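Note that this complex is displayed minus one protein chain, with the remaining chains in position.
Order of writing sets the chain letters: A and B. Residues in each chain are counted from 1.
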Amino acid sequence: MSMEARREPFTPDPLLGALIGLCPVVAASDSLADGVILGLGAALSALVLGLSLPSLKSLMPARLRSPMAFALAAGLAALYGLAAEAYSPLLAKGLGIYLPLVAVNCLVLASLRRGLRPGEDSALGLAATVFLYFLVSVLVAGLREVLGAGRLTLPTPGLSPRSLLILESPPLRLLVAPAGGFMVLGCLAAAYRLVQRVRGRRLP
Amino acid sequence: MSADKSNKGIPAKKETLAENAVAAAFLGLLAVLVAAAGLLVGSGAEREERKALAELSGRRVAPLATAVGGQGFERVYGLEGKGARRYGAVALVGTPRGSALAAFVLAADGELEAARLLGEGTAGQPYSREGWFSEFLGRGAERAYPRTKAASRSPEALSGATESFAATADLLESLSAAVRRVAEKKE
Partner (left out) sequence: MSYLGIVLVSAFASNVLLAYGLGVCPAFRRDRESPLVSILALGLVNTLAAAALWILRVLVLEPLRLGSLDVLLFAVLVAPALKYLARAVASLESPLLRKIGSAADEAVVGCLVFGIALLSSRSGYLLPEAVLASASSCLGYWAALVLLEAVRERLELSDLPASFRGAPSVLASAGLMAMAFMGIDLTLVKNLVG
């Protein structure tokens, strides 16, 4: 039996571990297509900010860095929303206020703060965090749609996105409502904690 | 002493001005970029909307649309042709659980004359059933759907008032009012 116990540093999953960026996942991601669009928006904004701000901040006046960085985040969110509208007008309109809200997503704001901090952080770490967020938000959205509506809506371009029928009679219709979103996240967060506990890790 | 102090103040002021100019230039560039992208996407969307309304109404769509702020629709178009003037809009119909895009043609008093489903956000929605919009045709002039508030509380109206029906009624009430405002301004 090993007498050694070592606390390994690890970065928790942003959605299930650190519980950031929950707003779009809980209510709006009730279909796979919505989950992909919102997850991608947050991930891309966070990645672009995290990678560009360390070099851009030297060009920004020190006292105006935060407001300018936030304006950049808002600009990215606006541009992404317009791109989504051009790609699939119906999906983008259906998402309503959630596309502009990418600007104030906690993941994006965390990336913004990280980019403005002095010293260099690992770009690989940022990319991994962002990719995990995207993956989990798509997984949650897909799960909610399959179990709640029995189908998967694919994020195809044009006016009517394609749908795949998976289950004739979905078992948990509540899952496509925001109430279901809260419950799915709660259960997945508990499962994540159980897995980390078995691996000997404790969440902060 | 006071001369030194005032001399140090001038470079600091110049520096602040320079910083503000850099920030303003950056924000201006960002705003121009977003506005340009918005106009580009908006013009594409307008083109598609005109095409759908021209096909539905069989009339020519007026060159300038009127911007109206409403839930689910942004523009009202004038439809020119024989007889009284008509108005059209493409609007997002739906509830948080599913939405669809539909084109509507209305008379100047807000009465709905034609409707066509253009696309569905998720499959299997009630709007795709044949004749689903027919319940609303001929309604909307001056009154809500159904015609009076008292009627909307009757069991027959409520039993048909599923969430999708209620959402569409709200949308068309708002659209009828917008068309009446636009028609009044034109006169």
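Just a few scattered comments:
We adopt the following convention: contacts are C-beta pairs under 8 Å (C-beta built on N, C-alpha and C of every residue); 3 or more make two chains touch, one makes a residue touch a chain.
Worth saying up front: this structure is predicted, and the values here are computed from it rather than measured.
The residue from A:24, A:115 or A:150 that touches the chain not shown here is A:24.
Within the complete assembly, A:178 is the residue of A:125, A:157, A:178 or A:200 that touches the hidden chain.
For the options A:74, A:90, A:130 or A:149, the residue in contact with the chain missing from this view is A:74. Across the interface with the omitted chain, chain B contributes residues 27, 30-31, 34-35, 37-39, 41-42, 67, 69-71, 74, 96, 149, 152-153, 158, 161, 163, 166, 170, 174. If you put the missing chain back, the residues of chain A touching it would be 19-28, 67, 70-71, 73-75, 77-78, 81-82, 96-97, 100-101, 103-106, 109, 174, 177-183, 185-187, 189-191, 193-194, 197.
Here is the rule we use: only the chains that are shown with their structure count from here on.
Spacing of chain A relative to chain B, judged by their CA centroids, is 29 angstrom. Within the complex, the chain A residues that touch chain B are 27, 30-31, 33, 59-61, 63-64, 67-68, 71-72, 75, 78-79, 82-83, 85-86, 89-91, 93-94, 149, 151, 153, 158-161, 163, 165, 176-178.
Taken in their complex, chain B has these residues touching chain A: 19-20, 22-23, 26-27, 30, 33-34, 37-38, 40-41, 44-45, 48, 92, 94, 96-97, 99-101, 118-124.
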